[in-house]
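Inspection log for the structure reproduced underneath, given as structure tokens.
Of the protein chains in this complex, one is absent; all others appear in place.
Each chain carries a letter (A and B) given by its place in the written order, and its residues are counted from 1.
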Amino acid sequence: MKLIGLIVVIATGLLLLWGVTDFPDWADPQSPASTHLSPHFLTESIEETAVPNVVTSVLGDYRGFDTMLETTVVFAAGIAVYTLLRRSRRKDLREKPEMIEEELPHQALIVKTICRLMAPFMQLYALYVIAHGHHSPGGGFQGGVILGASFILLAIGFDLKMVLKRMREKTTLVLGILGVLIFSGIGMVCVLLEKNFLDYSALSAILPATDIIMARSHGILGVEIGVALAVMANLVLIYVNLSSDGKYERGL
Amino acid sequence: MSNLQAPILLVTIPLLAAFFAALGGMLHRKISFPIALIAIILSFHQSIIVLLKVVNDGVINYRIGGWMPPFGIEYVVDHLNAMVLVVITFVSLISIIYSKLIVERELPDKIPQFYTLYLLLTTGLLGITITGDAFNLYVLLEISALATYALLALGKDRALISTFNYLILGTIGASLYLLGVGHLYIATGSLNMADLFRILPSLSGNSAVMVGFILIIVGVWIKMAFFPAHGWLPNAYTYAPSSSICLIAPLMTKVSVYIMIRIMFSVFSAEFTFANIAWQTAVVWCSVIAIIGGSLQALAQRDFRKMLTFLVVAEVGYMVGGVWLANEIGISGAILHILNDALMTLCLFLVAGILIFKTQRHQLMDFRGMFRKMPVTMGAFIIGALSMIGVPPTCGFFSKWYLIQGAIEAGRWEFMAALIFSSLVNAVLFFRIIEIGHFQHETDSHDHAEEKISEAPAIMLIPLVVVAIALVVIGLYTNDIVTNVIQHAVPVL
Partner (left out) sequence: MEFLLAKYNYWFYILIMMVGFYAMISKNNLVKKMIGVSIFQAAIILFYVSIGAKRGATIPIIEHGHDAVHHIDPTAYINPLPHVLMLTAIVVSVSTLGVALALISKIYAKYGTIEEDEINEQLTDV
């Protein structure tokens, strides 16, 4: 098995090496990838969407449908992990002996205090990253991950119950669904306003004091918020289920 | 800008319904089923609209976000994927009605999650079929894959470990696809399929493009369980819960075959794909091995479900081989077989599901005396079996007929021999079951548990009967389907 594996790996590697021989040089400004589509995004982004961060405008608008689906991927993973691991019946819960509930000595005061201090600042920074994605590196995913990480940090520093007290299972599930619903809902609103799916320019009809270009900018902000909610909630959901084996007891 | 919204609606309705099914399920677990059912009926309706529109007016382009391709993502519906869309929504509709009772019994505390995943899987498959963007296809591939892993892992026995193997191989397949798309992107700078089709001919002989082609095709082969990467499929499908397998088994492999056809003819061109005769021969030989090996393995099984999974492997060989015959008849046969095989596989897995539902067992021997106890189920089973063998007027005959004609025209006698051999093996397989069901009466008639078995409830029987009738109807209307739909989907060679 190992030998076959090695042969497959070497064959694949050689194939890929052969492919590289015809690649354009690394960082070549004249390569097709840099001359075919990207100049359009770079030069038109501000005119068409009023967003200086081109990554955000491509992510949220030009290829917004990809982004909606990747949010759905996170949602699918969250639901998949939840479906596989969550134990709801009492019979399942009794399978294994209960863990000892006593406080572990190494969970020192310093760790707890630092985690508790860090969490609000992380969350504040996450909100900044989400809201400022139009002008600086950042956006829904990055912000959502930081938000999720702040909860996971609390779960590691204290225990799972601490997090579950602040974010109940139902809240997490609802937020995860709400995030994807915001994104696809904005898309559907555009359809109802008789434009194509995710064509945010349609939103200028319902947003006050917005022209077509600014409507796109606001639309991107709206979907970024949805993305952030979905990513945060589903990461927490995945972590909580994985670390407690679906029993929601104390976690790691 | 066209105002026809059907192409996007048929994908987003199940997607939105997945979210609402999850939300509604938190209120009450019975809400999810009606939401899912309504969404799939609506989606089926939209897919019919799209098919009629394509047949009457030609290709539909839909720009998501209103952006002009290749800058934005575009949906393109032509004859080929309009047909596949109808097949997907039809199979999804049939098996959601059918599996209502099974879900309530198999997964009583996971009903909302089941329907959420089911809708996500349907969305993923529809999106893969309809999209005109190579990268978008990857994302949708992963949505359907994640939903499939979760659904398969809910099964019994070895389900967990075989799903894990599937996850590893499926991830390799999808990653190779992504890597291949990256190779195309570095060579052309584009991700839109139509745009790639326009640029690629000027890059003939570029090794990056060649490697990209190989990576994508190999990735898709792993996904569809084509020989020699077929190892994951039988175990993963055998131990799956019968509620979800009726959606997964008929569709996953067919949609992968569709991706292969789309990549071969709509991203690359037929001239590029078939430029190298040696490859073509190698692929046809692989499919010959897949067909013969799959059939022989099926013959060796005593478990009905496992037998069917090996037949799925053999059928993949039919379609891949048919496409790589590189003539119009062979490709038409392969496309027709996507439609037929989806329905035949569905029909047989529905029968297997009923058998498990009623007896909790799925060995071949459990068919004893079934003709007496479940006449309708077994009648549908016979139609499915005849179609699998390839007896007219069932639809299985016609696609096999096209494939054999294609093989003769291409002079690939080995492929023709494999097709005939596989038909004979199928005949042996199914007549053995029919014999067990018909002639062998129970040795122990005092067994109380078995005495109680009677016909399945109507909610399961009606979908089965509809599929069985569809098998015959499609067989009778094959000519119309070929002239109106498939002929336009085949590239000019």
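FYI, contacts are C-beta pairs under 8 Å (C-beta built on N, C-alpha and C of every residue); 3 or more make two chains touch, one makes a residue touch a chain.
Model, not experiment: these values are computed from the prediction.
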Residue among B:62, B:98 or B:149 that touches the chain left out of view: B:149
Selected from B:107, B:172 or B:194 as touching the chain missing from the view: B:172
In subunit B, positions touching the absent partner: 135, 138-139, 142, 145-146, 149-150, 153, 158, 160-161, 163-164, 167-168, 171-172, 175, 178-179, 182, 185-186, 191
Residues belonging to subunit A that touch the chain removed from view: 1-2, 4-6, 8-10, 12-13, 16-17, 20, 23, 25-29, 31, 33-34, 37-39, 41-43, 45-47, 50, 52-55, 58-59, 63, 66-67, 70-71, 73-74, 76-78, 80-81, 84-85, 135-137, 141, 231, 238, 241-242, 245
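As a working rule, only the chains that are shown with their structure count from here on.
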Cα-centroid distance, subunit A relative to subunit B, in whole angstrom: 31
Residues on subunit A engaged by subunit B in the complex (per definition of touch): 15-16, 18-24, 31-38, 40-41, 61-66, 69-70, 72-73, 75-77, 79-80, 82-84, 88-89, 170, 173-174, 177, 180-181, 184-185, 187-188, 191, 194-201
Subunit B to subunit A touching residues, read off their complex: 1, 3, 5, 8-9, 12, 15-16, 19, 22-23, 26, 62-67, 70-73, 109-110, 113-114, 116-117, 120, 123, 127, 133, 135-136, 139-140, 142-143, 146-147, 149-150, 153-154, 183, 185-191, 206-212, 214
